[in-house]
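Here it is, the structure in full.
Apart from one protein chain that is not included, each protein chain of the complex appears where it belongs.
Moving on, here comes subunit A:
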């Protein structure tokens, strides 16, 4: 029984670590209604500045903390001023995407400066340990808890009792009204970003010292856990973020206690989904708070889509269709095959995110379901590959829709967070359901693509196969969007309350969109499985989901041709920058930022 005390203490300790990130996220969300995906990168920057201070300048701990806080705050101010302020009046999704771009840039800059090798960040506190339960806690555990709780408390007092704090809250409630009342909204934003970034930097420092280890890959995990903790506590609620973090830590710890280590993150994300389903605004959302996103359509940029004449599309299709007959290298064909596969995924996402307004950050899960289904059907049950791929599409459609349906009643950013969680859950189930998925060993020896008994192994035949499948899916989707059903979808996106008043059943239409979208994504995953011949739980990951979202926003939400164009561009860009080696992701991040800045409605505009 004594072990339960230890599990509880361990859960609280790691919960403290999460709280350091979550508080900064909550603060920014509270004011800007923005999930700052760059918070993990500021945490990373803080850790490395701390490393320079501790290891090279030998600063004492208080000075180290001050140095890190000031430097990170500066980074935050720069992000706010140059990355986000110019996007104030564009679509809601643009700043979200910008923070993803900023995180690419920051992570890469740190990596290029410090090399990707992990470094030791020695703790500057004495190594005494106090016995509690069967384990021990040390001064650093207490300092982390102290910093987390104190900062949450200070922020709470600041928001409640200071004039600038009032301005922050007023801006959070209604930006335009605050502006009319004479609040300098920009200054408020600046203050919030500065404070949140300082907190993020210090948390990177403390967590680095806690583990005596920092590396350039630590930012994404920090962001993920921080976002989960923050949303569980009630997005934008600072004390809620602390409680959400502790709860997350406890759930993980008890999950390990009962089911074992490999289930750990599964429980973290299940907690998130359960909380969102039961309390869509998080556990501690205040009752007086205005609903975060009154209309799903707030994500969508008001724009006139670029009209591409039919003959031009036809010519483009013919050019791409006869491309393998021209002297182009297999490398170009393979790159385009990747683009067609991503294009199918983007079609799927542009339908659910662009046309019906349900932004998904977990779309890679649909790929994974399709890939595993198709691989297992053809390997275990000797189903012909062509049929197996269709089976993969159907399974993605059915299972994907079933998984996502609890999130239909969520709004705004909560939808994207729920889908992010579902994406992680699918990946973790694949890792743990060994009797079916073969767990971490993955599935090898998947038969190559074939049609009517003919194996498609040459790049040319795979190219044609994937191109034709994508074109057919695109045509079907174009037909769908032009129909009455498509108009109903867009009505739900633009104003779900009006659509419901008009008699549309939201859940039914959202399901229909996910069924079609799931099918396209599942087919893409199925083809990929037969193309690669080996898949495991890491083949379709979160980065793939983020890439898909980037593609549809780049192309123009709801825009079928835009999705394909975006896929070609985003598969092509990193390949074009390949000669830049270590710098290519940096360049990619900058290009992404420029696109969001100057063309937030996408290259071809929203339909």
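Here is the rule we go by: contacts are C-beta pairs under 8 Å (C-beta built on N, C-alpha and C of every residue); 3 or more make two chains touch, one makes a residue touch a chain; residues count from 1.
Note that in this section contacts and distances are computed from a predicted model.
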Protein name, per the UniProt record, of whichever chain is missing from view ("Nitrogenase iron-molybdenum cofactor biosynthesis protein NifE", "Glutamate transport system permease protein", "Fumarate hydratase" or "ABC transporter substrate-binding protein"): "ABC transporter substrate-binding protein"
In the whole complex, not just what's shown, which of A:126, A:182, A:309 or A:327 touches the removed chain? A:327
Looking beyond the chains shown, say which of A:103, A:216 or A:466 touches the absent one. A:216
Identified contact with the non-displayed chain, of A:257, A:429 or A:590: A:257
Looking at A:113, A:136, A:150 or A:505, which makes contact with the chain not pictured? A:136
Mind listing the subunit A residues that contact the chain we can't see here? 3, 6-7, 10-11, 13-14, 17, 108, 111, 115-120, 122, 129, 131, 134-136, 138, 211-213, 215-218, 220-221, 252-253, 256-257, 260-262, 264-265, 327-331, 333-335, 338, 341, 431, 439-442, 444-445, 448, 457-459, 528, 531-536, 538-539, 543, 571, 574-575, 578, 581-582, 584-585
